[in-house]
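Here you go, one structure.
Apart from one protein chain that is not included, each protein chain of the complex appears where it belongs.
Now for subunit A:
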Amino acid sequence: MDTHTDDGGGALMGVMADAWTWLTTGSNWSGDDGAWHRLAEHAYVSGVSLLVACAIALPLALWLGHIGRGGALAVNISNVGRAVPVFAVLALLMLTPLRKEGYLPTIIALVLFAVPPLLTNAYVGMREVDRSVVEAARGMGMSGGQLFARVELPLAYPLIMIGVRSAAVQVVATATIASMVGLGGLGRIITAGFATYNTPQVVAGAILAALLALLVEGVLVVADRLFSPLRHRRAQGTTP
């Protein structure tokens, strides 16, 4: 029994050491199948998709929130997004003529799954703005536009940013799954490892994909703290 567990632990350590060797071997980083190219692909599709998703979802959500309509859509779309497997959408896209369009299938899938968290959080953020504050702003003679820009948007900002953060993390994760249908991105290191029974490579690719997702989450958390409009005002308020 003891030797068996020792072997298990030893094998695990061996795989981790081999994964480390994979990560520190220069040739694994260069070329079209190399980690740098896969990382660039991953960053490119993720960045484009997040921008497109924000451009679609945020104006719509903010407008719906401002006029106070479409709540059922904005909230339910998240539930729908959760029930549909990313893998299935990517697979379906790959069986259409779109498969010949390079990164387009990935970008379409990423946008589809980034829109729900953006839409729901921004809408809820707008609707949760204290109604008495809105009424007070109206009473002060603010126009619809002023109300939106000076009251609703700053107060909804924290939830909007939570939406952007979950969308960004979702996008980075979904971009990994794109490799399962033969598309580019960091996941390709993983699936190529699976195809050649190369466990160290699978683990190395997984470490890179996990680190990238955590890095994105971490950067957005810090950015949120630094740039939140309310934080600035709160600081002003506490130091008269």
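Throughout what follows, contacts are C-beta pairs under 8 Å (C-beta built on N, C-alpha and C of every residue); 3 or more make two chains touch, one makes a residue touch a chain; residues count from 1.
Quick note on the criterion: contacts and distances are computed from a predicted model.
Its UniProt record calls the unshown chain "ABC transporter permease", which is the correct pick from "Tetratricopeptide repeat-containing protein", "Monovalent cation/H(+) antiporter subunit G", "FAD-binding PCMH-type domain-containing protein" or "ABC transporter permease". Contact with the omitted chain, checked across A:Leu98, A:Met140 or A:Leu214, is made by A:Leu214.
The chain that is not drawn here is touched, among residues A:Ala61, A:Val86 or A:Ala167, by A:Val86.
Although one chain is not displayed, its contacts with subunit A can still be listed: residues 11-12, 15-16, 79, 82-89, 91-92, 94-95, 169, 172-174, 176-177, 179-182, 187, 190-191, 193-194, 199, 202-203, 205-207, 209-210, 213-214, 217.
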